[in-house]
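Below, a portion of the complex is reproduced, with chain positions unchanged.
When the chains are written out, they are named A and B in that same order, and each has its own residue count from 1.
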Amino acid sequence: MKSYRKVLVFNTKTRRAFINITHDCEQALEESGIKEGLLLCNPMHITASVFINDNETGLHEDYERFLERIAPEKPHDQYRHNTGTFEDNADAHIKRQLMGREVVVAVSEGKLDFGTWEQIFYGEFDGKRSKRVLIKIIGD
Amino acid sequence: MKSYRKVLVFNTKTRRAFINITHDCEQALEESGIKEGLLLCNPMHITASVFINDNETGLHEDYERFLERIAPEKPHDQYRHNTGTFEDNADAHIKRQLMGREVVVAVSEGKLDFGTWEQIFYGEFDGKRSKRVLIKIIGD
């Protein structure tokens, strides 16, 4: 069994952002030389998500509005995580749970085994600082 | 390390539906000959989920009502994905995120390593067309 590890780094200009990382994952897979196996991709932080969905900016605005509606950033003091610590990012911890932490993707014949519209995104909910995304691939 | 790949196809009569695919996954596992490893199952589409929960129709109605309450299908024009494209399925992209994309299941002694009530479901949120579900198994 082979394994391969790679870390990506993102520093978004805005608190919240969606970044297409499909190509980064494809490149890591090519570097790994693995033809059959599984690729895991997850943020190494707990206020961000990696998820698979559509590369369509209108939909990303819908995600932003949906998440702000059910777990709004402000007022900060509605959350005990914010009032009990020096943090202001309780909403980001909730948004990350709703969008999910990680994706596991099948690797078949040396490619990400995807349907037509599947794309991998990094979902940042508390950005404006350097944050890491882990890619781990195992297989043969 | 062995690997095995299988694709299921579903075409639901209704826009939204839950289909029990536990037996399909068990059959794929038997075909694979793999005794110890991991089984990944995910839709190859971005408006559907694969998830593990209870085989109980009342609960499935509760999921339907819950999802329609927090991310309703209509009016379609409440979503920018729908107004900016020719699509009407923004709600389905949101519902899929809430229910999750994929499941990863342990394979032990040639069986899905499940508790008593665990069953695998395909959750369709934008059906009435042919859609694929991927099963990928790796192990020995």
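We adopt the following convention: a contact is a pair of C-beta atoms (placed from the backbone, for glycine too) under 8 Å apart; a residue touches a chain by one contact, two chains touch by 3 or more.
What you see is a predicted model; the values in this text were computed from it and never measured.
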Taking the full complex rather than the 2 chains in place, the copy count reaches 3
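Keep this in mind: only the chains that are shown with their structure count from here on.
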So, in whole Å, the Cα centroid of subunit A is separated from that of subunit B by 20
Subunit A partner, complex, touching residues on subunit B are 1, 3, 5, 38, 40, 42-46, 70-71, 79-85, 90, 93-94, 96-98, 100-102, 104, 132, 134, 136, 138
Given the complex, residues on subunit A that touch subunit B span 1, 36-38, 51-54, 56-59, 61-63, 66, 70, 98-100, 103-104, 106, 108, 113-118, 138-140
